[in-house]
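Remarks on the structure that follows.
Here the complex is missing a single protein chain, while all its other protein chains stay put.
Chain naming follows the written order as A, B and C, and within any one chain the residues start at number 1.
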Amino acid sequence: MHAAVTALLGRRVRLGLVGGGGASLIGPVHRVAARFDDCFETVAGVLSSKPERALAEAQALGLPRGYADMATMIAEEAKRPDGIDAVAIMTPNDSHQLYAEMALAAGLDVICDKPLTNDLESALGLVETARSRGLVFCLTHNYSGYPMVREARSAVAENELGPLRVATVSYVQGSLGTRVEDKPEAMLERTRWRLDPARGGLSHVMGDIGTHAHQLLSFVTGRKVEAVLADVGAAMPDRVTHDTASVILRLEGGVRGVLFATKAATGAENAMSLEVYGEAGGLHWAQASANELRVMRNARPAEIRTRGLPTLHEYSRRAARIPPGHPEAFFEAFANIYSDFALLVAARRAGKPADPFAALAPTAADGADGLAFIEACLDSTASGTWAKVRQF
Amino acid sequence: MHAAVTALLGRRVRLGLVGGGGASLIGPVHRVAARFDDCFETVAGVLSSKPERALAEAQALGLPRGYADMATMIAEEAKRPDGIDAVAIMTPNDSHQLYAEMALAAGLDVICDKPLTNDLESALGLVETARSRGLVFCLTHNYSGYPMVREARSAVAENELGPLRVATVSYVQGSLGTRVEDKPEAMLERTRWRLDPARGGLSHVMGDIGTHAHQLLSFVTGRKVEAVLADVGAAMPDRVTHDTASVILRLEGGVRGVLFATKAATGAENAMSLEVYGEAGGLHWAQASANELRVMRNARPAEIRTRGLPTLHEYSRRAARIPPGHPEAFFEAFANIYSDFALLVAARRAGKPADPFAALAPTAADGADGLAFIEACLDSTASGTWAKVRQF
Amino acid sequence: MHAAVTALLGRRVRLGLVGGGGASLIGPVHRVAARFDDCFETVAGVLSSKPERALAEAQALGLPRGYADMATMIAEEAKRPDGIDAVAIMTPNDSHQLYAEMALAAGLDVICDKPLTNDLESALGLVETARSRGLVFCLTHNYSGYPMVREARSAVAENELGPLRVATVSYVQGSLGTRVEDKPEAMLERTRWRLDPARGGLSHVMGDIGTHAHQLLSFVTGRKVEAVLADVGAAMPDRVTHDTASVILRLEGGVRGVLFATKAATGAENAMSLEVYGEAGGLHWAQASANELRVMRNARPAEIRTRGLPTLHEYSRRAARIPPGHPEAFFEAFANIYSDFALLVAARRAGKPADPFAALAPTAADGADGLAFIEACLDSTASGTWAKVRQF
Partner (left out) sequence: MHAAVTALLGRRVRLGLVGGGGASLIGPVHRVAARFDDCFETVAGVLSSKPERALAEAQALGLPRGYADMATMIAEEAKRPDGIDAVAIMTPNDSHQLYAEMALAAGLDVICDKPLTNDLESALGLVETARSRGLVFCLTHNYSGYPMVREARSAVAENELGPLRVATVSYVQGSLGTRVEDKPEAMLERTRWRLDPARGGLSHVMGDIGTHAHQLLSFVTGRKVEAVLADVGAAMPDRVTHDTASVILRLEGGVRGVLFATKAATGAENAMSLEVYGEAGGLHWAQASANELRVMRNARPAEIRTRGLPTLHEYSRRAARIPPGHPEAFFEAFANIYSDFALLVAARRAGKPADPFAALAPTAADGADGLAFIEACLDSTASGTWAKVRQF
């Protein structure tokens, strides 16, 4: 990946960080992902919304250029011959729109944590800004970076399963399995803002993990959700925050299925799994055995495809770094999204066509789809009946 | 079990078979289950609705007394000092009611394959007949015979999980993953009647596997489903038979969850799994690893309880025959329901209180609950909104 | 199976039990196995070496004819027109030879628990007696009754793996993981005699589980062990009983590998697994996932063959009773050996050629191979160098 990026750009992509300091869980993940394949130089950053802390944290991380705020970073970097090409945004959800619009306005490519924003209209605004300015906008729906998820997608795309009929996806966590809101003083800041609807979004479970499940399903099936029958709310009595979402799905082509996401499953550890069935076969992937994809056929042995096998589809072979039996996992999948982003940025700046494999990286449009899905689920919950998902 | 039955009755229970001949899949399972723990003498039977075939099949099986039809069996056995105590009904669904009512009218205890009947009213009639006559009526919801399912039930009952919040159950098969109805001549008779709504019931997927999933969930959680938001129908285009059911659940106590059942999952092999979460912990059981129950806790290692361990709850210890590491499976679970039935019959005939452990066996009332659940799911599907489940 | 046996014999095989009463673990397993497929009438038995207890236990089991001792059973049954055809021996190891010779002398076919005897010479004697009298002699090496073990054997036999190169087998238990011998009064009788070299054999770990592992390996590979480099003894300090055996193997054709068996693995639950590799592929089977066989190929996805699939080899399809996804397990595998035995007995008595599928049942000759293997392992342990395994 390093070689492909430098072949296009003559150097690595210069990246500025926005957020991810302090006790952020995802900040260190983004930074590892950016280093992983040596496609980026992380040269600048605004690590906190508090100017002093922002400078201190940048120094602690050894960033060449720490800034007190986003506007300063954009302005100062623009003056430099070696200024940043792109920013990585990993702030609380309610600030994604502002920072992303600022970056796009400055001609910077953007990679942003999910959900894209907290409401559909601002999401569509970002889609339009990125499109009209011809800039790259990637969204870190990192589960689609797993090689075997990409194998699943290729298997569907190349019609190995025949016409799709049934699909289910589930994402089960336990972080809200107990009444954490009873002890707000014990909450980490990263939990606090997520549970605040003004900052984390109207529906915590949907924004935090439901959109991941939705994107995984759409990514693999290549089909959009058209309508939902949903029950989103709190399994915990007297809880305001949404912790559980049960959603009956109708996908393009009449595919039936269910999306289930909960954070109230005490003891569950981020369990994510997907099943897709067509007339010719089915597939099953789960993050807990991320290096495998089970491919099923009618009345025949199932096949266990393992990451790195030479017989896999090119999209998944490209996403693996080492041979089967040497497992890759969460960071590697995240890094694949970053490396895709680097390739897209390098190609855009070089005026070359982008590597088609990098086009797998989730975009702002995927983020808008996710927000339309959330809206439909909340509408359906409110009305108690089917709701259509807005399409773009 | 043999010893407990003979201690009460002075002998084994005398059983007459109703159905299960020909290419029946479940007939041989019932017969093995009845032999397993040596609690029954299978002495009579009506093996087919066609009199000649009924006699020939009884002879082929080596049954001491084969009969041409149900009425004859009942009449002739009533005359004998060593006549049957009970019947096991494993005919197509539409005849369960008739045969069960005939047996109950003759004072015979009944064990019957599921679903109890094809409609709620006749199911309630059977419940009432059995109750008013004081007879035993068991339904072979065999999955509740698995020792580790009984362990799960005990874990919930003894409040190991704390107040329940979330529960999901899924039953995924592939037998209708292809368009088998295009070749009716290739269908086995046992498939043909199941797909005929007049014989197999209004909703094939619900009657065949959905009720198993529903009973498993109710059995383990000890809670009834109160309301559903459902989408039951055919994932396969232009198919009349229901092959897929997606059901959002609200259980007693506000428990949220999903039941998903499909027969259109090409390549899936009867995959049944259950997850239940409360504030203090969760559990996961899957038929594919039936000898294990995963018990989860917040921020602590999960525990793998294995069938036969001395530390298990008594209900599950009693349901295991051999030590851990010597796996038991489908037939053993089925046999547990039969042995429960034998104990209940022997106790009733001996005028003794029934062994409380045998009371785990599913009853006609469970069958009625299943039909009420089906009705509510179909109502919800038709209306596109929530439906209440009738309670008894 | 019932049908095949009665077609040959006009009835089921009449079986007499020898041993298996009291707290025997394996006695109930044999009795279930004999009932499973309805190929036997268990009509007589000597349930204990103590005459009074023998009679009482036979009555408690509801056996038609209980006897006080083996000689009486043989004499009385011989007088009856409906006397037993065969005996099932499940007494402590040191009495197998005596009872088996008595039965063979009386013209009875024999099914016997393993190990065949406690020494090679008496084992060879039984092989010769059975051979010279033309009687059936089966040994309950029950693991070879698993359908997927038979699939593994067929895969090797039909050269799916190419020339074999490597094979390992392991059998790990925890029953001697603690110093149980310090509390002899707490031992079950079934443990006590096993740990007594005079009754259980010179090497407990070898006789109890090592021979199972050895037979499984030979059964699947179709190759005999030619030489061993072994370390058999006690992992527990100051223990006389052998609890652990590490054996380096050289099989026919130069196959290299290892057999490891221990009863000193605290917490392990009868974990048995086998791996075989040839130039074209490999296979892996473990009892904990007995319904699956993993078949591996070079640089290609592994294949998960599941019990009951129509694409399996005929030997394994015949050994399955229900479709994939309805798991079968320990009792079903044991029952397969019994049903093989019934077919062999019925064919012999009918003067017909035996069903080739029944010929998979382990024989007295396999038992002699097992004892020769034990002898070689003990020789190697004593000498500290390679020992050849006697071949017959």
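By definition in this document, contacts are C-beta pairs under 8 Å (C-beta built on N, C-alpha and C of every residue); 3 or more make two chains touch, one makes a residue touch a chain.
Note that the structure is a prediction, hence the values are computed from the model and not measured.
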| item | value |
| --- | --- |
| Omitted-chain contact residue, chosen from B:Ala299, B:Ala359 or B:Ala382 | B:Ala299 |
| From C:Ala54, C:Leu229 or C:Ala346, residue that would touch the chain that is not displayed | C:Leu229 |
| Given A:Asp196, A:Glu269 or A:Asp379, the one touching the chain that is not displayed | A:Glu269 |
| Interface with the undisplayed chain - residues on subunit B | 294-295, 299-306, 309-311 |
| Positions on subunit C contacted by the hidden chain, ascending | 161-162, 165-166, 168, 170, 172, 174, 177-179, 229-231, 233, 235-237, 244, 246, 248-250, 254-258, 260, 262, 264-268, 275, 277-282, 295-298, 300, 302, 384-386 |
| Interface residues of subunit A (partner: the chain not displayed) | 2-3, 6, 11-12, 25, 28-29, 31-32, 35-38, 60-62, 173, 268-271, 287-291, 306, 321-332 |
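Quick note on the criterion: only the chains that are shown with their structure count from here on.
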| item | value |
| --- | --- |
| Contact pairs, highest-scoring chain pair | A-B |
| Geometric centre distance via CA averages, subunit C-subunit A, whole Å | 54 |
| Cα-centroid distance, subunit A relative to subunit B, in whole angstrom | 43 |
| Euclidean distance of C-alpha centroids - subunit B vs subunit C, Å | 34 |
| Multi-chain contact sites of subunit A, meaning residues that touch two or more partners | 295, 300, 302 |
